[in-house]
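Heads up, one of the protein chains got dropped from this complex, but the rest are sitting where they should.
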Amino acid sequence: MSNRLTEFKEMLNSWKLKEIVLMSLLGVVFAVIYLMFYFFGMGLTNVLTPFGLAPFGYEIIFGIWFIVSIVAAYIIRKPGAALVSETIAATVQVLLGSPAGPRLIISGIIQGLGAEVAFAATRWKNYTLSVLVLAGVSAAVFSFVWGWFISGFAALSPGLVVAMFIVRCLSGALLAGLLGKYVSDQLANTGVLRGYALGKERQNKREKKSA
Amino acid sequence: MLSSVNPSVKAMTILIPGVLLAFMFDIFTPLAYLIFTVAMTFILSDIPVKRYLAIFSPFIIVALGFSWMTMLYTSDRFAGGEIVFSFLWFDITEGAIITAVSLGIRSLCIVALSLMFVLTTDSTKFMLSLMQQAKLPPKLTFGILAGYRFLPTFRHEFEVLRQAHRIRGVGRAKGIRGRIRQFRRYSIPLMANAIRKAERVAIAMESKGFTGSTGRTHYHEMKVGRKDWMFFSAFVTAFFAVVFASYLFGYLNIFGYQF
Partner (left out) sequence: MKRNQRKDDIQPLVDVSSFSFGFEEKEAPVLNDLSFNIQRGETVLLMGPSGSGKSTLALCLNRLYPAAVEGWTKGTIRFKGSDTASYRDGELNQQIGVVFQDPESQFCMITVENELAFTLENLHTPRGEMDGRMEEVLEATGMTEYRYRNIHELSGGEKQKIALASVLLLNPDLLILDEPTANLDPASRKMFIDLISRLKEDWNMSVLVIEHQLDDWVEQTDRVLAVNSEGRLFLEGAPDSVFYDRFQELKAEGIHLPKVVKTAVENGIPGRPLSEADLVSGRVPDPAASEHKSPAMPGSSGTILSLNQVAFSRKKKSVLKDVSLEIRQGEFLAIAGENGAGKSTLLQLMAGLLKPSSGSRTFLDKAFEKWDEKDLRRQLGFVFQNPEHQFITDTVYDEITFGMKLNGAGEPVMEQRAKELMTKFHLSGKKYSNPFSLSGGQKRRLSVASMLDDTPELLLFDEPTFGQDARTTDELMKIISSLQQSGTAVVFVTHDMDLVDRYCERVCVISSGTIAFSGSPDKLWNRPDLVAGARLRLPFRARIQQAVKGEKPHAVVR
């Protein structure tokens, strides 16, 4: 346990203040978007209810709730970025008044861990599209397991659960992995990420090209 | 009274029943605790009933939808008992109904717990108490707080950006497609500006001697006192009392196993 704690402290020390502030800022921005999607999902659910497809209302858009971990990890490229940013986003949602309450923080940690695992598997070195998509899927898997426990999927028929699982993974791949990369690249185009890993990578590429 | 409970303690308190409820698949346990939570919310705070209902009622519809779906697709383990009615090609059993209603009420119970937290907690105080009680490193908490500071300014930033676009002759959006285009045109610059400011705030924090060391004093001191522990024990005890009562009455069902 204390080992973990020192590891956590080391990780924190390797982070610059500006990276933490950026992560937190992303957390805040996406928390607002997350909350909007929560209500959007609520509407979707209500539309789908008469067809008996209510849970798919959330499953289809579930990927959006992992996007910040992909964006933060892709921009900052340091161990912990995915986990911490997702946790922050969850915390901010609680502060903003999410109906899921403090329990959402745990959900955030688990989703963040899911994404983090994918990056850890590449030793935080590879941030290609496939890894980002994988991270989205991995977050989906983690969140689904947690959801199975916390939302009582145990009571649902296995066929439905499998269908929900597949939809969630797809959503994670697209709405988190793919969209996350797109958003980050758009941001990098504006030049504001110069001081972060993604911006530097861009600059190096440009310099190589011009050389 | 609720708003003066230490936010970290309050969050912990709510988390315990929030997680443990996930084990319960009968109707009595979540229903009893839901009643307890709502009652306590009104007794311990002065939230207007109207406002509370306005926030709470949409979730009843969501819970109904969720219950309805659960009823149709209950797994075999939970779908015991007689068939009560049939709908299209679905046969709805007694077990399925009980499980579905239980899940619906459970989700409402979570909402009630969350509302109790959200409606009575100041966000900055929550952050400060996370730092002071949960011993999160200041580098992290103040980093977060600095990011959080942008929240109230987003509206303002959006307004400024819109003014800039107007001044530069980009007209206001009309219709849904225009709105979507406008969203695209604004969202990236809005985020880019925020990132730029975040970077400057980090510089500003360092320029004011912020080091991230733990030995700092606190202007707003968050304390944990007797009242907080009383609140904590009341809610946790109540939860176990409900579970015990449920057991005595023979309702208790944990993950499909009747006790």
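Order as written gives the chain letters A and B; numbering starts at 1 within each chain.
We take it that contacts are C-beta pairs under 8 Å (C-beta built on N, C-alpha and C of every residue); 3 or more make two chains touch, one makes a residue touch a chain.
No experiment lies behind these values; they were computed from the predicted model shown.
Among B:137, B:189 or B:256, which one is in touch with the chain left out?
Touches the omitted chain: B:189.
Which positions on chain A touch the chain that was left off?
Touch set of chain A with respect to the missing chain: 16, 18, 189-192, 194-195, 200.
For chain B, which residues reach the chain that was dropped from this view?
124, 142, 145-146, 149, 152-153, 156, 160-161, 163-172, 189, 196-197, 199-213, 215-221
Everything below uses one rule, namely that only the chains that are shown with their structure count from here on.
Centroid of chain A to centroid of chain B, CA atoms only: how many Å?
Distance between chain centres, rounded to whole Å: 18 Å.
Spell out the part of chain B that touches chain A in their complex, as residue ranges.
Residues in contact with chain A: 11-12, 14-15, 18-19, 22, 25, 58-59, 61-62, 64-66, 68-70, 72-78, 99-100, 102-103, 106-107, 110-111, 113-115, 117-119, 121, 123, 126-127, 130, 137, 139-140, 143-148, 150-151, 154, 188-189, 191-192, 194-196, 198-199, 201-203, 205-206, 210, 212, 255-256.
Could you list, by residue number, the parts of chain A that touch chain B in their complex?
Of all residues in chain A, those touching chain B are 9, 12, 15-18, 20-29, 32, 42, 45-46, 48-49, 52-55, 57, 84, 88, 91-92, 94-103, 105-106, 149-152, 154-161, 183, 186-187, 190, 192-193, 195.
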